[in-house]
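Every protein chain except one is present and positioned as in the full complex.
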Amino acid sequence: MPTVTQDLNNLPDVQSELDGRGMPIQRVGVTDVRYPICFSSSESTQSTSGLWEVAVSLVREKRGTHMSRFLEVLSEFEGVQTLDTLFETCVQVKERVSAEDAFLKVQFPWFVEKTAPVSKRIGKLGFDVEISVSCGRACGTEVFIRVPATSLCPCSKQVSDFGAHNQRCELRLSVRFSDGEMISLEEMFRIAERSASAQLYSVIKRVDEKHVTEQAYSNPKFVEDTVRDLAESLNSDVRIEWFKCSVENFESIHSHNAFAEIISE
Amino acid sequence: MPTVTQDLNNLPDVQSELDGRGMPIQRVGVTDVRYPICFSSSESTQSTSGLWEVAVSLVREKRGTHMSRFLEVLSEFEGVQTLDTLFETCVQVKERVSAEDAFLKVQFPWFVEKTAPVSKRIGKLGFDVEISVSCGRACGTEVFIRVPATSLCPCSKQVSDFGAHNQRCELRLSVRFSDGEMISLEEMFRIAERSASAQLYSVIKRVDEKHVTEQAYSNPKFVEDTVRDLAESLNSDVRIEWFKCSVENFESIHSHNAFAEIISE
Amino acid sequence: MPTVTQDLNNLPDVQSELDGRGMPIQRVGVTDVRYPICFSSSESTQSTSGLWEVAVSLVREKRGTHMSRFLEVLSEFEGVQTLDTLFETCVQVKERVSAEDAFLKVQFPWFVEKTAPVSKRIGKLGFDVEISVSCGRACGTEVFIRVPATSLCPCSKQVSDFGAHNQRCELRLSVRFSDGEMISLEEMFRIAERSASAQLYSVIKRVDEKHVTEQAYSNPKFVEDTVRDLAESLNSDVRIEWFKCSVENFESIHSHNAFAEIISE
Partner (left out) sequence: MPTVTQDLNNLPDVQSELDGRGMPIQRVGVTDVRYPICFSSSESTQSTSGLWEVAVSLVREKRGTHMSRFLEVLSEFEGVQTLDTLFETCVQVKERVSAEDAFLKVQFPWFVEKTAPVSKRIGKLGFDVEISVSCGRACGTEVFIRVPATSLCPCSKQVSDFGAHNQRCELRLSVRFSDGEMISLEEMFRIAERSASAQLYSVIKRVDEKHVTEQAYSNPKFVEDTVRDLAESLNSDVRIEWFKCSVENFESIHSHNAFAEIISE
């Protein structure tokens, strides 16, 4: 316990003390940080609220890192962010605290404009995005999205004299791009929703409801079918170096969910 | 800041200080307390984990209440709890801290045994329960449950040449019983699920899937239909003094939900 | 089940059917709708993602309401929203479906600029906002915010020879304004955080950490103290007609939370 009043201009730097336990730390930083972001997907630019994680690795000799600098980096943001500027920010974090590695992750909602299939009404549909960047001994960027859609059960359709159970499903897609390549958030969304029994729209009228009901009924898919169709699209896309994709059905005839996952080799 | 070491046998009681702001507090206590519970619904007795809130009102003169006593009350639990013993516990809380009112709330999962409609396979289905008790200037017990089921859209069925969109839905039901009456958690569950397009089961085989698919298709209901059918059952039940019921559809053709709510007069 | 192909220009309007159950529905609509919002608090204008609920009451004679129109209303949004335009939107919803009452609720994150107390570093701090509007037989607007802050325990300080347990707390504040009055989201935030042991900042350096640590230690408050201090501020503010306020401490020496709540008369 300090017994005398501290000199404000010369406060001790406890984080910079030497550490004797001889143990490096793979990842240390701040998480659940809310900070605004204005992001450009190349198809659109949107201002929204981000949920951030900023971290670094810590060498065995140092007791702590200086986390206030991670917040300073966020507070210095100006203008429109892109995958490239987020990577540069990650490099900046690494340099600010002289770390060997830095990691940056941001989640935010994104809106895509959808046109109803028959009535042509236009509206926005929101989906979740998470971008993860790392630099240092390993460098890379991974983009993850969650896409809501409709799935209709082939078994239920086949065994029933009429009707077929269907439900909201969620397609999840993580992607690392090939060198120099990029796919916009909106295009990733479209690639994913094409694999489902039917797509969702924002504003739909009765003519659209008829259309999507019949479309789903004509296009029954197990989670296994949907995840395979999605993986097939991703496999054949030369812009994609690696992916992980999954589908989860919020089963209408169960209180639990069905899921399937494929990771590229 | 204390300047001398405190006498362990005579620590100051800061909560008991007088408060000069002249303001009573309606509710003060602990929340998000995890404590095990063994509860009897009268149809079954189940041991599980409860999430508790225990609170009292505070008169204008007192600075604080003694929350450690609320935890003592939970730690003294013995044997099987019922609606009656939970009410007695609430009274005990009120008396332990000499409050005018006490409030007790506990949430826990409950399992009901379900038999598949055709294959007769047996399995357990879980649902959420919340019991709220108050005593003092107002006394009462309220039981709330959430019941998963299937809903099928009448409009989609009517306008489509084949198929109909359907989805998981949740029926929510809060009930206060008439004097001397009680309805078991399992019976409340059955009352609720009867109002949906189709019920859920735990283990179902192909013959059951055919049955529930066709049942839902033959029994299309908007959220408005479901909530009215549920309210009708509750209105006609003399054991029920007051209710609030609602239905939420996790729409398969939307990324948002539809809901409807009726509160008894 | 339809046996012939429907005429697209003349699809049946199932929602408009008459209902014979003779039961009005207090609230029916859509919830968990994500739609962008650009809002002006009068102190700042921010673009972000909203989570919406739009509902109406339904008379006993009508089977259903037309929920697609609620989405149309959201999709027609243009320009900057305020408390006034949200009320107008609510009126518009009521009229579009000829209902007696309409209800509109939107949640979104809001950012306030904070200047660290000693280093004067500037950064943004995010908090939750929820605006609820109703029109029809009852009209009103309620603004709710959640404000993170620090609380330090007076009992722990008093009984301990050194130190005192402290923790993050959350102040919650619902307000209805007096006729013709308004308080900006930022001012509501400042009113709330003043009642805590210490405020939070976005970017803080060691000199600021010293400041807020000592400030909290010099300003110990139970949840009872904090909620009374907040209620006192609100009571004496003529711009406020009604309020409900509460405080929850994420206790550092417990795995549960402490809370207190005061509702204005």
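Things worth noting here:
We just call them A, B and C in the order they show up, numbering each chain from 1.
The rule is short, and it goes like this: contacts are C-beta pairs under 8 Å (C-beta built on N, C-alpha and C of every residue); 3 or more make two chains touch, one makes a residue touch a chain.
The structure presented is a predicted model; accordingly, all values stated were derived computationally and were not measured.
The chain that is not drawn here is touched, among residues B:63, B:94, B:165 or B:210, by B:210. Among B:34, B:60 or B:120, only B:34 touches the chain left out of the display.
Note that of C:27, C:172 or C:206, the residue touching the chain absent from this view is C:206. Check C:15, C:81, C:141 or C:166 against the missing chain and you find that the one touching it is C:166.
Although one chain is not shown, part of chain A still touches it, namely residues 1-2, 4-6, 11-12, 14-15, 19, 21, 23, 25-34, 55, 58, 63-65, 67, 71, 154-155, 157-162, 217, 222-225, 227-229, 231-232, 248, 254-263. One chain is missing from the display, and on chain C it is touched by residues 125-127, 148, 150-153, 155-156, 159-168, 198, 200, 204, 206-207, 209-210, 212-214, 216-217, 250-255. Touching the omitted chain from chain B are residues 1, 6, 8, 11, 13, 34-36, 46-49, 68, 71-72, 74-75, 108-109, 111, 118, 121-126, 162, 202-207, 210.
Rule of thumb we're sticking to: only the chains that are shown with their structure count from here on.
Geometrically, the chain at the heart of the complex, using CA-atom means, is C. Taking each chain's centre as the average of its CA atoms, chain B and chain C sit 24 Å apart. Centre-to-centre spacing of chain A and chain C amounts to 26 Å, using the average Cα coordinate of each chain.
With each centre defined as the average position of its C-alpha atoms, the distance from chain A to chain B rounds to 34 Å. Within chain A, residues 125-126, 162, 204, 206-207, 210 each touch two or more of the remaining chains.
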